[in-house]
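Structure provided below as structure tokens; questions to follow.
Missing here: one protein chain of the complex. Every other protein chain is in place.
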Amino acid sequence: MSVTAPMPPPDATADPGPAKAVKAPKGEAIGVRRGGWFVRITILVVVAIWLVPSLGVLITSFREGDAANTSGWWTVLGNPFSAEWTLDNYRTVLDAGGFQHAFLNSLAVAVPATVIPVTIAAFAAYAFSWMDFRGRHVLFVLVVGLMVVPLQMALIPILRLFVGGATLWGIPVFPDVNLNGTFLGVWLAHTGFGLPLATYLLRNYIGSLPSSIIESAKIDGADHFTIFWRLIVPLSVPALAAFGIFQFLWVWNDLLVAYVFLGGTSDTRVVTIALANLVGSRGQDWHLLTSAAFITMSLPLVVFFSLQRYFIRGLTAGSVKG
Amino acid sequence: MTNEIPDKGEKHMRLRRMLIPLVALSLVAAACGDDDDDGGGGASGGGSNTGRVNLLSAVEPEEAEAVQAIFDELINADADYTAEIESSGNFEEQFQIRAQGGTLDVAAVPQPGAIPALADAGHIVALEDLGFDIGALNDTFGESFVALGEYNGKHYGIPTNINLKSMVWYPKDDFDAAGYEVPESWDDLIALSDQIIADGSTPWCIGFESEGATGWPATDWMEDIMLRTAGPDVYDQWVAHEIPFDDDAVVNAANTFGEILFADGYVLGGASATADIAFGDAPLPMFDDPPKCWLHRQASFINSFFPSDAEAGVDYDWFPLPPIDQEGILFAGELTVVGTNGNRPEVIDFLEKFMAEEVQCDMGGVVGSSRISPNVNVGGDCYANQILADAAEVLTDALEKNTGRFDASDLMPSEVGAGSFWTGMIDFVRGKDAAAVMADIEASWP
Partner (left out) sequence: MTQTVEEPETGTADLDARPGARVIALRVLAAIAVPVVAFVVLAWALDTLRDNSANRLFIAGLAITIGVVGVFVLFWAADQLVDWMPASFRESVRPYVFVGPALVLLTVFLIYPVANTVLVSFKDANSRNWIGLDNYRFVFTNASMLRSIRNTAGWIIIVPSVALVIGLVFATLADKLRRGEAVAKSLIFLPMAISFVGAAVTFRLIYSYRPEGFGSNIGLLNGVWMGLGNDPVAWLSRKPWNNLMLMGIMVWMQTGFAMVVLSAAIKAIPDEIIEAARIDGASEMQVFRRITIPSILPTIVVVTTYMVINALKVFDIVFVMGNAEPNGTEVIAERMIRWFFLSNHNGRGAAIAVVLFVAVIPVMVWNVRKFREQELIR
């Protein structure tokens, strides 16, 4: 920033116009103040760069297959009215067999796989923040460290547990309930894989709440459960919602975990699998791939936009005004 | 990290002690889990009918749909279970996860090279243990094909699909109009290539790009030529690593490939670009008017990448890659294996129907399919299109003459066949010396 912000001319005027130098305290960079041109141009440039890839996908998703494969998507910008636009790609994707079924499957997977880890992680985060117990630091380090475990390495051992259970010196430590191919199995797997990040983020938020609140509640005679439920949860709604959105995006877009624990047959597959099946693995069906990508994105985007105000205060550490 | 605050050392000692049981428990559990596997050996089966048989497969979704329709009609209609085919874009990964995780029923594996490791660890069940008669299988599929799935004296795979690799595609209408003739020998092929250059065009279109698997079409080229320069016997030795990968015979095959690849003007875009051209894009210049290239060597499935308006037998056709010093035909296919979860009576019933003439013949009848049946009883009239019927004929002929060979890279250990062989061929097309490339691959052989 310090590199790109130019120094003000010596005769900076008091004109607050956006394209001109503004009244500034000594050393103030031009345009950095509220609504200045430097701010707007920078924002515009970054947004433009970020939009270009998505724009390519969006345009391609409305083009005919042959056209999409034989000319660059940007060429239609030159002749937007004579170009070969079509809605067929979306129709093909949506009409594909069992798509609605897959959509419901995705919901049945994603909603519980979001709610369960958030709840469990919130309790754990509270304990890590405000309860004193042995192993607190070590266990927290362990949780953070587990974020790095590539879930691919976990799939085979977990499948074996799901299928055969586990025994330790003849004592069953994991029941032999065949969880493979069930929603419960997927929920638990997503919960397990999502917990480290959830606990980490929520602990950072809950741990940053001012201790005075908790102390005064304790003096009033509240126990930990009451403090958590009546005080911490309401205060943490932004963070819970923010992580919830996050986990939802992840689960919704996941292909691998669903494939392994639920399977890819027509009655159990989720949206990502249905779409992957539609376009195949070696096809060059740009037009279908792109419209499929937009359809999968649609629900997460709705979720994000409807809940985005929580991001204003969610997911942050050390940020609650005390 | 527990020693950061020295004055709390004692507390941290205790913390650490707390953690030890947790880790120990996990380790013991993990160790015990392994013990279970060692004793397992596919003995989990004999279970009761669960009503479902799942066939994991690497075929394309539309092909899976057609196969499912055949299952529904010929198997599911009068069985007390439902057989379903599941096509996976990440077949190799899914197959390993399910086989090792113990959730695999049945999988149609395109890489027989993956079988020994899984058989050794007891993740797949031998056909003998399922009650199959190997003699009968040998009669139906030919002993050499069934033997591809053999490990330690037991057989693990039933051949259920086969596709021809040694196919050279050409734009028939333009080809005929230009007065070119289908070459009968390697020299004819080179002469034809020179003629095309003399006529001001480019003979070959070649593309090896395939995302993380980039390089595999180059290994097919290499195998096709190896089979024709060194002959089927040396080819077998090569696959079995009885001759080293950097043997003169192999280097010689690579250099013969180089005669096409590196010859001036032979390859559209030049040899070094081939590794960056998507293999599905590669044949498309043949369909320009006039064709920008005239010859494309690729397996039988490639016509699904041709322009949708190109008509078989009119706009395009194919001929077998001609013999060089010896005759040979390269093919690939699937061996269907049974996972530890598949040791059930209905799975065996499904397999018997799946490999039998009726279902196999119907699968050849799917329009747009590239499935050729390895079942010798399936006749040419089962195939819906002429291209497939011709391919089946070439294959049958080669198998009868014992000059047909399975794709070498799919038979070699995975770290070579799906690893260093691909990588090495990319180095080769980008200009690395053939002998050095083969020495690299040899060094990676486990």
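Note that the chains take the letters A and B in the order they are written out, and that residue 1 is the start of every chain.
To be clear about the criterion, a residue touches a chain if its C-beta (ideal position, glycine included) is under 8 Å from a C-beta of that chain, and two chains touch if they have at least 3 such contacts.
On a predicted model such as this, the values are computed, not experimentally measured, just so you know.
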Query raised in the report: Thinking of the whole complex, not just what is shown, which of B:197, B:213 or B:439 touches the missing chain?
Result: B:213
Report summary line: Note that chain B touches the chain not displayed via residues 1, 4-5, 22-23, 25-27, 29-31, 33-34, 37, 92-93, 96-97, 100, 114, 117, 120-121, 202, 207, 209, 211-215, 268-270, 273, 275-277, 281-282, 284-285, 292-293, 413-415, 418-419, 422-423, 426-427, 430, 446
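As a convention for this text, only the chains that are shown with their structure count from here on.
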Query - Computed distance of Cα centres, chain B from chain A, in Å - result: 37
**Report entry** Residue ranges of chain A touching chain B (in the complex, touch as defined)
**Finding:** 66, 97, 134-139, 141-142, 152, 155-164, 166-168, 173-174, 180-181, 256, 259-260, 263-266, 276-284
Requested in this report: Note which residues of chain B are touching chain A in the complex, please.
Outcome: 1-2, 14-16, 18-19, 25, 28-30, 32-33, 36-37, 44, 54, 60-62, 64-65, 84, 86-90, 93-94, 96-98, 100-103, 210, 278, 280-281, 305, 307-308, 341
